[in-house]
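Note that one protein chain of the assembly has been removed; the remaining protein chains are unaltered in position.
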Amino acid sequence: MRANPVLEKWRNGEKTIGAWLSSDSSYVAETMGHVGFDWLCIDQQHGISDYASTFQMLQAISTTNTTPFVRVAWNDSATIMRALDAGAYGIVIPLVNNAEEAKKAVWACRYPPDGGRSSGPNRAILYGGSDYQAEANKEIACIVMIETAEAIENIDSILSVEGIDAAYIGPSDLAYALEMTPTGDNNNPDHVKTVEAIFDACIRHGVAPGIHTGSVEYTSRWLSHGFQMVNLGTDIQFLRSRASDSLSQVK
Amino acid sequence: MRANPVLEKWRNGEKTIGAWLSSDSSYVAETMGHVGFDWLCIDQQHGISDYASTFQMLQAISTTNTTPFVRVAWNDSATIMRALDAGAYGIVIPLVNNAEEAKKAVWACRYPPDGGRSSGPNRAILYGGSDYQAEANKEIACIVMIETAEAIENIDSILSVEGIDAAYIGPSDLAYALEMTPTGDNNNPDHVKTVEAIFDACIRHGVAPGIHTGSVEYTSRWLSHGFQMVNLGTDIQFLRSRASDSLSQVK
Amino acid sequence: MRANPVLEKWRNGEKTIGAWLSSDSSYVAETMGHVGFDWLCIDQQHGISDYASTFQMLQAISTTNTTPFVRVAWNDSATIMRALDAGAYGIVIPLVNNAEEAKKAVWACRYPPDGGRSSGPNRAILYGGSDYQAEANKEIACIVMIETAEAIENIDSILSVEGIDAAYIGPSDLAYALEMTPTGDNNNPDHVKTVEAIFDACIRHGVAPGIHTGSVEYTSRWLSHGFQMVNLGTDIQFLRSRASDSLSQVK
Amino acid sequence: MRANPVLEKWRNGEKTIGAWLSSDSSYVAETMGHVGFDWLCIDQQHGISDYASTFQMLQAISTTNTTPFVRVAWNDSATIMRALDAGAYGIVIPLVNNAEEAKKAVWACRYPPDGGRSSGPNRAILYGGSDYQAEANKEIACIVMIETAEAIENIDSILSVEGIDAAYIGPSDLAYALEMTPTGDNNNPDHVKTVEAIFDACIRHGVAPGIHTGSVEYTSRWLSHGFQMVNLGTDIQFLRSRASDSLSQVK
Amino acid sequence: MRANPVLEKWRNGEKTIGAWLSSDSSYVAETMGHVGFDWLCIDQQHGISDYASTFQMLQAISTTNTTPFVRVAWNDSATIMRALDAGAYGIVIPLVNNAEEAKKAVWACRYPPDGGRSSGPNRAILYGGSDYQAEANKEIACIVMIETAEAIENIDSILSVEGIDAAYIGPSDLAYALEMTPTGDNNNPDHVKTVEAIFDACIRHGVAPGIHTGSVEYTSRWLSHGFQMVNLGTDIQFLRSRASDSLSQVK
Partner (left out) sequence: MRANPVLEKWRNGEKTIGAWLSSDSSYVAETMGHVGFDWLCIDQQHGISDYASTFQMLQAISTTNTTPFVRVAWNDSATIMRALDAGAYGIVIPLVNNAEEAKKAVWACRYPPDGGRSSGPNRAILYGGSDYQAEANKEIACIVMIETAEAIENIDSILSVEGIDAAYIGPSDLAYALEMTPTGDNNNPDHVKTVEAIFDACIRHGVAPGIHTGSVEYTSRWLSHGFQMVNLGTDIQFLRSRASDSLSQVK
């Protein structure tokens, strides 16, 4: 089976930088696949992809060495299994609140006996290889998002769940959880403190710590802090910011 | 009928800045529509849009005040008429070589008696208003591209054709015409001299001069020179350059 | 943030007339947007739109002043949040049976602290404006459908739920709830009595009363009765009835 | 091979009533297929269908007994052949000006030795039957549009071309040809006189006369006159007129 | 209402052979519809269809006499109802574990008073006929999959649920349930014994027994055993195996 280089880096204590795909365009996805990120995450929650475009974007990313992730819209087993069958090598599950929900996420990501994933890896076998089904449990990343008040309370029980590969912080929803106004990259000391506490919990539990940022500055900051899965931005942010900046410079 | 603010600016001697849409995504198109360009050009020649995605992108751009153009893949009358029926307010026709081809382009852009456009403005009437058909000949921009050796020779006869609103230089194909290697923004003195000669011809004939660039630097340079229709970049260029630059900064 | 004129009318005690979109065509949606309805509701339950076509239809409706609603297929939080992120200004939730389900619907429609909507309004910010996230809880309509036997019993507790803007009657499913054969517009006295009872409950609780009809006659009747959200018909009904009637007249 | 009931009626001197599909929705197409028209014409010229949606609409119409036609955007051989391969049973070719163009249209519609249609009826063989290729030249309708000044002059030579099954008048473009403002259904005596002259020419040459209308009144009028192929309206017209009328009645 | 010939055969004790559609192509679906299977099952679980392509594939299959089924990705009521509204005549529900889940599946497949299906059969009425809603409960097949350890234990209570028309064995997931490695067609004696035990339970409860195979050999074997719903293969398997075999023969 094709190995998952991102998982390998995490297991080796190395860092990875990725980007988010908010659009549903396979051309954008292929273009982003050539930029050099470790992983790209197709966003079915706040991005606009649904299954059909995800399938095509996974094909597009597969023309490159970038590892494809999918963020599902919800901790829904059928959706997770379908994204995996289509060839995703990592699933980001939003709004995981407690160990039970984390176990549900793992269950959907793993074939028996480790979980309950149903047999039928349609495109995954093309991408991963003919031994996909036998090896998949070792190569598929299960990534839970930590971004709610309940999750902060339950952080240790969540991260103790067998099969969680990474914990990914969503700073905007985390701000809501801390009763702040969401601001994307967030400098509020309480916010920062919480991020660092989640990081420490990850380290305690041997889970790769991750965080969503929207800037070079925050990506650098959290990489330096030791985060192993850092998002630098989204396709739409890159597009809009460069277009706006350039237009401003001309005007 | 909804007026064409870009045409109005050209007629008033003012300048306009636009961008190219190489993707086929209506979400990208709507995002770009909010950046503040005067016009956006959906590229059916070297971009990946065909009619169906063009239709949706025109709807998306119509949620903003940006004026929608379409570059057709060829000087093909049916394709031009269909883009207009879908609500394009300007058509960019590539590779126009001589007055006859320029007349053919105008013919497709204008209802009788000025041309031969067939009656049936399906979406154009939604975007333009119920008097669209009566007024369209005054509000639709017909833009010919000057980028071949033959066109350089015929520049005066081309620009003399009644109904040409702008002449748009494609620097890459122009480089081929001058037996150079295409480089996008081009500093070669012969190339620059030719661009300036085309500009002068436009001024002579009362046609708005335009040019495709891929950078702030060249957009500024040619705007300063007096060009009235300047492309700053494409969606894919903005996306890829910002993503690459940011990733380099982090690494 | 762009205001929600339908919500404003309801709050002022005024009436609104809308139509249903059963097709998945953005061209149909834009055409319907020019007819002059107060709102259009993209139907993901019994219509054929899924997320991708909903996104394009929302873009199409956004070229007009008509307010876009989406009826989700189920009281599913992720689906509701995605429709809102795409720019829906109202969500119609079918088959709400009790206060708990009504609270779940509101929870998905509102950002914290009023609910649990996740942060990330991709297209909503283009349509609503840059202050969308701060203001959205005030401008997004949460509309529960009352159409089951259980809901009739629980009508007061459902309508007491904070954040319900309107209650919308589905007459066909309501007929099933009353153990009748569904007939669309329904003249059965028990059906009428139930509709009126739901109306009265809405008035008691300060919730805008709404009802689905399929004819001029029933729209007029229920508007006269005081209903504030009345559906006149669906795109497919309009299309088929006019085509059939015209063909009959000719034959 | 599945017979073409419309061609049969024409050959028997009978009349047919059809409708135009301006949208690109296969659900609309299937709905219209159940209304009871003799034929439906997918409009690739002023409607918004391109090949991909045409293919799906042809599948949808094939669930009914209605005969599927396609109006191509131009007298383009490849486009005609592709529409036929997809299962169209009639091709409407716009803007045919003279006998040479009419021959070109026939050439694309007929297999050798009657024409130059290339071998490869992908979906046509599913719809038409396994003997499709042997029989198609007898069952496929070739319909030329008469709507230009040049065509009026050349009417006899056009209609003398072997293989033309019907001549279809486009009243709006015909108005342009007569130097009038297009009005759809047209009462201008010169316009009417020209329509009647074309009708007479059809009778002279044994070609089925056809005309595009947008109302019950004009459909009835021209059917009474003897026209054998009359369009009653388009999907979008049916939809918009019924929606607008109903809304007006309620308001 | 159009009758369901597959259900009729099952009720008469006859056998049916079908195939799976793993692709999302309506052209493939129509092609497969002409092969002569009793039924075709669009696979939304391990195949790549989602709602939009399912809708088009249902249209395509409806041009033939083959009966269309849909396997939903999960026992999700909204998804089942939407597939039925689109014209599916049978629903295959995966991973049904117990009587409660079986009842939930039936509930979604049946209108009141037999179930809770919501009123609004958009395309179903085109395919099934105008009396669809009155007759649907008798003609729609509800097919539960038996493939988990829990289901094996609960086989009698599951098959006792009123409204279950068939029980369909998924051999790969069943292998997981038996703690074996999935192999598609499975010769392991314990696997075979379990399949036969499920078959016997079906006979006991008057439910049509079904099984998924991937070969002529196993289809023949289980048909001989008495299975009434046997899958011969998937579109992608047929395609890939014939292409590979042919290429091997040539090389």
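Order of writing sets the labels: A, B, C, D and E. Residues in every chain begin at 1.
We take it that a contact is a pair of C-beta atoms (placed from the backbone, for glycine too) under 8 Å apart; a residue touches a chain by one contact, two chains touch by 3 or more.
The structure displayed is predicted, hence computed values, not measured ones.
Looking at the complete complex, one finds that the omitted chain is in touch with A, B, D, E. The residue from D:Ser118, D:Ser157 or D:Thr183 that touches the chain not shown here is D:Ser118.
Along subunit D, the points of touch with the absent chain fall at residues 50-52, 55, 76-79, 81-82, 85-86, 111-113, 118-123, 133-134.
Even with one chain removed from view, subunit A keeps its contact list with that chain: residues 26-27, 30-31, 34, 55-56, 59-60, 62-63, 122-123, 126-127. Of the residues in subunit E, those that touch the hidden partner chain are 17, 19, 22-25, 27-28, 31-32, 34-37, 48, 216, 219-220, 223, 232-233, 235-236, 238-244, 246-247, 249-251.
By definition in this document, only the chains that are shown with their structure count from here on.
Contact with subunit A and subunit E alike is made by C.
The set of chains in contact with subunit B as well as subunit D comprises C. The central chain of the assembly on a C-alpha centroid basis is C. Note on chain placement: the centre of subunit C and the centre of subunit D lie 39 Å apart, centres being C-alpha means. Chain contacts: subunit B has residues 27, 31, 34, 55, 122-123 touching two or more partner chains.
In terms of which chains touch, the assembly is arranged in some other way, matching none of the line, ring, star or all-to-all patterns.
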